[in-house]
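Omission of a single protein chain aside, the complex is shown with its protein chains in their original locations.
Then we have chain A:
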């Protein structure tokens, strides 16, 4: 009897694609946001920081429910995407990317922001007196010094997207190859009493999460040791 791998490999592949894309987008969006939050003395700082942190606190049902309305044909987000000729985003892979970017935002912004803040003002002031432009100070001083933060952000953003469930369930529509990611596939297998497949995917997820987090802690302690030396 041959084992049918396709229903198992499709969600894995889709989940990896979603997590990679989301993480890349989040690094692009999150880095300037984290930099601003770390440098600004604006009154808005705390409000923006709270906004970024909201997805940590809110249940996925709240995010999923409002995304469904906001991105739907009668919502403002849906109006924009329809005007751009993109249709509406719920039930599409692109919709999941948008949802994941929102959902995983704090997991990328916060580690980078903390790393920027940990640098302190001195190295940047020294670079400025040496004649480095703002651009130079950012790319040649701040970013390299914040490397552990970027590493943590990348790993956490990626892992958190892989682990996403509630939001996807609410706006995905369970379409194989499009929105049926790993967590939803596992849920489906459990509901259909296909415990073998559910075990296979679940144990894979546990192993994956363990390896990723161990690698992160290991890398962080090495970078820490090197910086201290």
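Throughout what follows, a contact is a pair of C-beta atoms (placed from the backbone, for glycine too) under 8 Å apart; a residue touches a chain by one contact, two chains touch by 3 or more; residues count from 1.
Going forward, contacts and distances are computed from a predicted model.
J.: What protein name does the UniProt record of the undisplayed chain give, "RNA polymerase sigma-70 factor (ECF subfamily)", "Molybdate ABC transporter substrate-binding protein", "Acyl-CoA dehydrogenase" or "NADH-quinone oxidoreductase subunit N"?
T.: "Molybdate ABC transporter substrate-binding protein"
J.: Which of these, A:28, A:80, A:134 or A:175, touches the one chain of the complex that we don't see?
T.: Answer from the full complex: A:175 touches the omitted chain.
J.: Considering the whole complex, which of A:7, A:87 or A:163 touches the chain not shown?
T.: A:87
J.: Of A:68, A:124, A:186 or A:201, which sits in contact with the chain we cannot see?
T.: Only one listed residue reaches the unshown chain, and that is A:68.
J.: May I ask you to list the residues on chain A that touch the chain which is not drawn?
T.: 68-69, 71-74, 87-88, 90-91, 169-171, 173-175, 187-188, 190-193
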